[in-house]
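Here the complex is missing one protein chain, while the rest keep their positions.
Chain IDs A and B follow the sequence of writing; residue 1 opens each chain.
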Amino acid sequence: MSKRLIELNNISKSFNGNLVLDELDLYIRENEFLTLLGPSGCGKTTTLRIIGGFETPDTGSVMFNGTDITSLPPNKRQLNTVFQKYALFTHMNIEDNIAFGLKIKGKSDKYIKDKIEYALRLVNLEGYGKRMPDSLSGGQQQRIAIARAIVNEPKVLLLDEPLGALDLKLRQDMQYELIRLKEELGITFVYVTHDQEEALTMSDTIVVMNQGYIQQIGTPEDIYNEPENAFVADFIGDSNIIDGIMLQDELVMFLGTKFPCVDTGFGTNKPVDVVIRPEDVILSPPERGSLNGVVTHLIFKGVHYEMEVQAGGYEWLVHSTTMYPVGAEVGLSVDPFNIQIMNKPASEDEEAVSIEE
Amino acid sequence: MKNRLSSSLKRLYIALIFIFLYAPIVTLIVLSFNASRTRAKWGGFTFKWYVSLFSNRDIMGALYTTLMIALISSAVATVMGVLTCIGLRFMRPGTRSFILGVTNIPMLNADIVTGISLMLLFLSMGMRFGFGTILLSHITFNIPYVILSIMPRMKNLNMSVYEAAMDLGASPMYAFIKVVMPELLPGILSGFLLAFTMSLDDFIITHFTKGAGIDTLSTKIYTEVKKGIKPEMYALSTIIFVTVLILLILVNKPDKNNKAKENTPSPIVIP
Partner (left out) sequence: MKNKKDRTKLMSGPYLFWALAFIIIPLCMIFYYGLTDRSGAFTMQNIMSIATAEHSKALWLSIGLSLIATLICLLLGYPLAAILARMKNRSGIIVFIFILPMWMNFLLRTLAWQTLLEKTGVINSVLAALNLPSINIINTSYAIVLGMVYNFLPFMVLPLYNSLTRIDDNVLNAAADLGANGVQTFLKITLPLTIPGIISGITMVFVPALTTFVISKLLGGSKILLIGNVIEEQFTQTGNWHLGSGLSIVLMVFIIFNMVISAVFDKNGEGNVL
């Protein structure tokens, strides 16, 4: 793997007595697309603002390329930010917006002109240079905000929920656009979002955060398939999270039924959380599954049917391409490989404990 | 370190502005306790002006006129302002901005010009200068403040709540009172208070539209300037000021976020 470009060590930050980040440790590699993902108030934006230099942490240090930049003001940092709601300068035209950072640095007119042209081409907005920001659509303003940041050739681009204000279709288009940009520029992206789909689509690494703690760091596949705790499982996609007891290695009991699984090392007779994705529940005619149940709700979702099945005293969420009508008796089974076992938190608090690799 | 320095500089700056704004007010309050009749020298502490104030017919009469003018003119202006805003909503944008432009005139124009223009009007109509002419003038310069306080709320008003109320069976009048009024109320209240304050503090327009034999506090003070202000006037001003100060503190204290925003006369408090 490439080297660590940014390191956050032991970062804590509170606002008016509210602890927003608690002893956070995180590193970001060169050329990585890293996403900070979590619900609002989880500390993801604060983390980004600390990297950008808009907040100073109460404790801890921020290292950039081996040097401590904790107290360096934003205008001295080699990174640029794309802000929520774009923060374009409404009194300047597009060209002047893009040229802002370059003029401050005292670049030559020729250089600036070339850069503007290059940046506008990069974000597919050639010919928009003389327009005012207000006359552009949300998606176009977003691209200008990105162009304004990247002409400064930052080592890292910080993006704070940049697609939050766009509608769904545009958001999906922009996701591909951002991936393309990242490839072309070959720089590090640090991306903040609360949208799990966005995170899964674009990231190399996802950092799931909640209540100021990092819950899990991993590739999109890791995070989706092997959530480390109930919070991550619940936040990333829909899940059936069921109380269970790990009887021994590779055997778990829940809802009064024993299921073989692939997890080991939990000890014997240990209470655990069992996570099963709705698409991993296999429906069959009754008596052919491990559990019997009755379909209580049915919705057609296009790609699949979403069903709720009452079985073993639990309301299962099931995604299936085969339709069973409401009231039908079905059998449920799960491939051992798709049963995810997680330790129960010892207390409510521990649900938010940082789990570092 | 740098932050602490700049924040204490800021505090110092605000403090200096406060001293600048309040030094005259403190001076007046001190003068109201001055036993000497002239403001030039301090003659010891006394409460006597506060007592003699209430037997001073001139001052009490001017106070009565001032309050009546302020109360009636701001009430009439508020009623007319609310009706106007509702009507404006249904007009074509062009007509609306023309009317709002005319409304802006008394606010942007110089008071002396407004005062003179009204004086000429009353003269040419052969009206007797007195309570009536003052009242008409005050209503005229108060309406713009009311309209400009209500209009922003009117613009933001979601008409579908009104339609929803009617959809649920309310009569238009009932829907208006139950649904639209509560939305406008903060604007109406602040408009009324602003108009009241403006009317109370006005001197110039009253100066040109009043007749002999009637005075508001402002014009009374103006005529006293040459002979020397009666200390009772300082006492009265202090009473008014302290009353408003206490009211403002009461309104601001218990529920800082809501009440302060809704009740203070200045809509700028509504971010």
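The rule is short, and it goes like this: contacts are C-beta pairs under 8 Å (C-beta built on N, C-alpha and C of every residue); 3 or more make two chains touch, one makes a residue touch a chain.
These numbers were taken from a predicted model, which means no experiment stands behind them.
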Query = Which residue, B:Thr27, B:Asn158 or B:Ser171, contacts the hidden chain when the whole complex is considered?
reply = B:Thr27
Note = Considering the complete complex, of A:Asn152, A:Asn210 or A:Gln340, the missing chain is touched by A:Asn152
Remark   = The one residue from B:Met91, B:Ala164, B:Leu185 or B:Leu250 touching the chain left out of view is B:Met91
Message = Among B:Leu53, B:Leu148 or B:Ile188, exactly one should touch the missing chain; which is it?
response = B:Leu148
Listed residues A:Phe89, A:Tyr176 or A:Phe337, member touching the removed chain = A:Phe89
Request  = Tell me where the left-out chain touches subunit A, residue by residue.
outcome  = 52-54, 73-75, 77, 80-81, 83-85, 87-91, 100-101, 104-105, 148-149, 152
Inquiry  = Tell me which stretches of subunit B touch the chain missing from the display.
reply    = 10, 13-14, 17-18, 20-25, 27-28, 31, 39-40, 80-81, 83-84, 86-91, 99, 102-103, 105-106, 108-114, 116-121, 123-124, 136-137, 139-140, 143, 145, 147-149, 152, 172, 197, 200-201, 203-204, 207-208, 217-218, 221-222, 225, 229, 233-234, 237, 240-241, 244-245, 248, 252, 256, 260-261, 264-269, 271
